[in-house]
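Excluded from the complex is one protein chain; the other protein chains are retained at their positions.
Right, chain A next:
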Amino acid sequence: MPVSRTRTWIRFAATAAAFTLIAACAPGSDDDADDDAGDAGTGSGTDVETDPGNLGDVTLVVWDQEVRGGQSEQIDALNEAFEEEYPNITIERVSRSTDDLRTTLRLALSGDDAPDVVQANNSRTEMGQYVGNDLLTPLDDYAEAYGWFERFPESVRALAMYSDDGEVYGEGQLYGLAQMGEIVGAFYNKSKLDELGIDPPETQEEFEAALETAHEAGELPIQFGNLDPFAGIHEYGFVQNQFADAETISNLGFGRPGSTWLSPENVEATETIVSWVDEGYFTEGFAGLDYDEAWQQFADGEGVFLVAGTWLVADLDEAMGGDVGFMLPPAGASGQRLVTGGISIPFSIPANSENQDAAAAYIDFITSADAMETITETGNLPVVDAAEQDVDGLQAEVFDAWARAGEEDLVVPYLDYATPTFFDTLTAAVQDLLGGERSPEEFLDHLESEYLEHVEDQ
């Protein structure tokens, strides 16, 4: 029977093919040679070429995720200025949204034809894993040559520093430089605060009193939408900053040993945010409200406070004119106005890039003092030199807050940096906590167990 003979043959071929494939390729095994090559290349970088004019004709491939209005604008302006200054270098810009960049970056970095400059998120799941697999070039040699150590304070650099194996965050070598800073504070509606007769609160007690006053006056105390899960991290961090101290939060955030989620301060913070839900201090139905909708409602005059990051400055300023202010989270027991924050997604150099010197020159250029001015003009918060910029209104308040946070060392990391899966764990847990599905104790136990598991692995 020819039919059955064919079937047998096909079955045999398929089985043979399957075995060959399984035997031949353990995942990633074929990349090892490239990784070693990348390592060797970076080791020899002690005397780096810092004058891009001497590099000959170079096409520099840059992958960024600055697709939004003012942010895209500043990159375009800086790229143009760079090409004008160094005519031998042509920039090929590839711009993708954060999510798209993330999904394509993994493959791009491990390939031979890697881009020369990429924006790699400094979280453990991204930069940490890339560093652990030798896919990014450590920038310490360049930092020395260009003077980045003096230019960028330790607190800013630490956010893009990893140990060689990518396991320890916040220490080790520098792997990226960011253009912009970001902090998560409270925007407030100035005329509403005036009507209620309240000054921007500076302590936890004042803040809670302000919420109560606003609530009694029939105003919505805090505008909040938690349908997009990341919003919960900001809201919870904002409250935690008013109770716990900087070291505890930093240890928890960076996933370093020595702290605990079960401390009395964390318990108090967790119970406080739950009590705000019970009191009705958040938008009704916040669990089903999306992030953009929430801040747009705030801009329309619904809500006295809005907990959000500096990425909303340009939009809120435009929508509310002079009627919006920005403040650091109020001070709690620690006496410090700790603020969650960090840097925009840093620019890094893939280990497989063939134009590393030119790439470093580019990164230096887009983070230079001149660049910070361009960044300011396009409505963003420059990561350094904020105090020297000439701004007014909301932007000035934000710049002052950022400068103060830098001077007084108030910045604590985002909590989701802790472990590779912590973003997911925390966002889901906060949704459960605020929805009454998890008690404060269950919430903290849940976070503690993942934190401990990670810390013990180190």
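Quick note on the criterion: contacts are C-beta pairs under 8 Å (C-beta built on N, C-alpha and C of every residue); 3 or more make two chains touch, one makes a residue touch a chain; residues count from 1.
One rule holds for everything that comes next: contacts and distances are computed from a predicted model.
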*Given the options "Pyruvate dehydrogenase E1 component subunit alpha", "Sugar ABC transporter permease", "Ferrous iron transport protein A" or "AraC family transcriptional regulator", say which is the protein name UniProt records for the missing chain.*
"Sugar ABC transporter permease"
*Sort through A:Q204, A:S259, A:T283 or A:T374 and give me the one touching the missing partner chain.*
A:T283
*Candidate in contact with the missing chain, chosen from A:R102, A:R151 or A:H454*: A:R102
*asked:* Please identify which residue in A:T125, A:S163 or A:T203 touches the non-displayed chain.
replied: A:T125
*asked:* Just to verify: which one of A:L60, A:L338 or A:A429 makes contact with the chain not shown?
replied: A:A429
_Please output the residues of chain A touching the missing chain, sorted low to high._
2, 6, 14, 17-18, 21-22, 25-29, 31-32, 35, 102-103, 106, 109-110, 125, 129-130, 132-135, 226-229, 283-290, 293, 420-421, 423-424, 427-429, 431-432, 435, 437-438
